[in-house]
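Let's turn to chain A:
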Amino acid sequence: MSVPISWYLLLAAALFAIGAIGALTRRNGIAIFLSIELMLNAANLTLAAYSRLLGDRAGQMVVFFVLAVAAAEAAVGLALFIGIFRLRRTIDVNRINLLRW
Partner candidate 1 sequence: MSTSFLDLLLGDTITRFVFFPTVAGLPLLLMRRAPAATVKIYALVVSLVELALIGLFVVGRWGSTGALLARDAVLPWIDLAPLSVVYEVGLDGISLPLVLLTGLLLPIVLLGSWNGIDKHWGGYAFSMLLLTTGILGALVALDLFVFYVFWEVMLIPMYLIIGIWGAERRIYAAVKFFLFTMAGSLLMLIGILWLGWTYGRLTGVWSFRYEDLLRLELPIDQQLWLFGAFAIAFAIKVPMFPVHTWLPDAHVEAPTGGSVILAGILLKLGTYGFLRFALPLFPHAADRLTPWLLALALVGIVYGALVAWVQVDMKKLVAYSSIAHLGFVMLGIMACDLVAWQGALIQMVNHGLSTGALFLLVGMLYERRHTKKFEDFGGLAKPMPWFATVLVFSTLASVGLPALNGFVGEFMILVGTFKAGWRWFAALSTVGVVLAAIYLLKMLQQTIWGPITREENESVPDLGLREALTLAPLCVLMLWIGVAPKPFLEPSRPALAALLEDYRSRCAEPAPDEPLLAPARVSAGSPTFAAGVVDQEAGR
Partner candidate 2 sequence: MDALSLLWWIPALPFLGAAVNGLLVRNGQKGLVTFVGLAAPGASMLLGLTAIWQYATGLAPEPLRQAVYSWTVGEMSIDVAFRLDPLSAVMTFVVTVVGFLIHVYSVGYMGREEGYRRYFSFLNLFMGAMLLLVLGSNFLVMFVGWEGVGLCSYLLIGYYFDQEFPPEAGKKAFVVNRIGDFAFLVGMLALFASFGTLEFGEITERVLAAPEIAKAPYVFGLSLAGFVTLCLFIGAMGKSAQIPLYVWLPDAMAGPTPVSALIHAATMVTAGVYMVVRTNVLYQLAPEISLFVAGIGAATAIFAATIGLAQNDIKKVLAYSTVSQLGYMFLAAGVGAYVAAIFHLATHAFFKALLFLGSGSVIHAMGGEQDMQKMGGLRKHLPLTYPTYLIATLAIAGIPPLAGFFSKDEILAGAFAGHHHLIWGVGILTAGLTACYMFRSVYLTFHGSFRGSHEQEHHLHESPKVMTVPLVLLALGAVTAGWIGIPTGLWEMAGFADHNVLHHFLSPVIATLPGVDTGHHLSHSTELLLMLVSVAVALGGWLVAKRLWGGERGLAADRTFAERLPFVQRLLANKYYVDELYDRVIVRPLAGLARGCWKIVDTLLIDGALHVGAFVTELTGDLGRFSTTGNIRNYALYFFAGVLLLFWWMIF
């Protein structure tokens, strides 16, 4: 039996919400990063589902680019964490509040 398209979309929404909760509540910088990857993934899922629904592969292309950007983002972001860790010996975002006030 075929799965309704909305199920995929609902699943993506759920994943997105979980990712959002993680991004907002975790203090570890890398964990926040992981949560964001989760959210990106949820978005990708949505894109793929709509691509399927509309029969247009442009959605898949977008997912491809999102993946590439996510890779670039991960590279730079993790490098930043390394840099910050060198300076402050922590990546707890509660303690990295350089922009305070």
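Candidates were picked such that all candidates are chains of the complex that A comes from, given by their letters.
Keep in mind that, in the parts below, contacts are C-beta pairs under 8 Å (C-beta built on N, C-alpha and C of every residue); 3 or more make two chains touch, one makes a residue touch a chain; residues count from 1.
Model, not experiment: these values are computed from the prediction.
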{"item": "Pick from 1 or 2, the complex member that touches chain A", "value": "2"}
{"item": "Residues on chain A engaged by candidate 2 in the complex (per definition of touch)", "value": "20, 23-27, 32, 93-94, 96-101"}
